[in-house]
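Here the complex is missing one protein chain, while the rest keep their positions.
And now, chain A:
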Amino acid sequence: MLNNRNIKLVFFAIAWLLPAFTTANAQTPQSNPQQRFEQANVLFSQSKYTEAARTYQQLLDEGHTQKALFFNAGNAWYKAGKTGQAIYSYEKALQLSPNDAAIKHNLAIANQKVSGFVEELPLVFFQQWWLQLQHLHKANGWAVGTVVLFWLLIAGILVNSFLPGWKNKFLRWGNYVIGALCVLYLLMAIDTYLSSNNHQSGIVMNSNIKAKTSPDENSRDAFEIGEGMKVHIVDATAEFCKVELADGKNGWISCAYIKRL
């Protein structure tokens, strides 16, 4: 009996709290994203860069991932003097649109403020082709394409094998082509997924960080890393990350300093 009442009470509480949570969630975005985006653009043009950057960042934190949003946030952070944040935003924008000249240009400007900046080696031509190909479709485009092609392939095979009247060599070759495309789409879909969920590189957010020779605060300093440096994380413990710079130098720094891309 008592148990029963308790359960009822819990249900009651949940029934009360649930709408409270949902309203709280609904209240955080004050207005629709487009309005806030435009508001931030206005702040930017009024030279209120820090406020503009905060607004952009808020939108990003809510889970919007638009190239323009990252790009504008990068500009605002750069103007506000936060090089690390700016480079992080540009890198994110570049991930979404790797061949955007404007992003590359602004990122290059921001990188000039990074002390000890080392330029990464440009990609080999086939890597570039692969990257360009990867961005031919949107993130889920490849997966959808895989499904569509697979259906077509199965249909083609069925028609080819069960309808003797339809049987000809064009259909057979068509099936081969669709099959090859389907495999390619599947590979692309997997690669896109993996590469965008790969957090093995990051941007250093604090300035003048001493990279250590081992994951220990008391170990010897190996070199210094400036704010905004892009690093690759090769190894990590709970607190320390082993980072590698573009020029091959590596050392251990606290993971708290790195914002993973």
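Following the convention adopted for this analysis, contacts are C-beta pairs under 8 Å (C-beta built on N, C-alpha and C of every residue); 3 or more make two chains touch, one makes a residue touch a chain; residues count from 1.
As a working rule, contacts and distances are computed from a predicted model.
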Just to verify: the chain that's not displayed, which of "Protein BatD", "Cytochrome c", "Probable glycine dehydrogenase (decarboxylating) subunit 2" or "Phosphoribosylformylglycinamidine synthase subunit PurL" does UniProt list as its protein name?
"Protein BatD"
Among A:55, A:106 or A:175, exactly one should touch the missing chain; which is it?
A:106
Touching the hidden chain in the complete assembly: which of A:127, A:140, A:198 or A:213 does that?
A:140
Interface with the unshown chain - residue positions in chain A:
32-34, 37-38, 41, 44-50, 62-69, 71-72, 75, 78-82, 101-102, 105-106, 109, 112, 139-140, 142-144, 146-147, 150-151, 154-155, 157-158, 162, 189-190, 192-193, 197
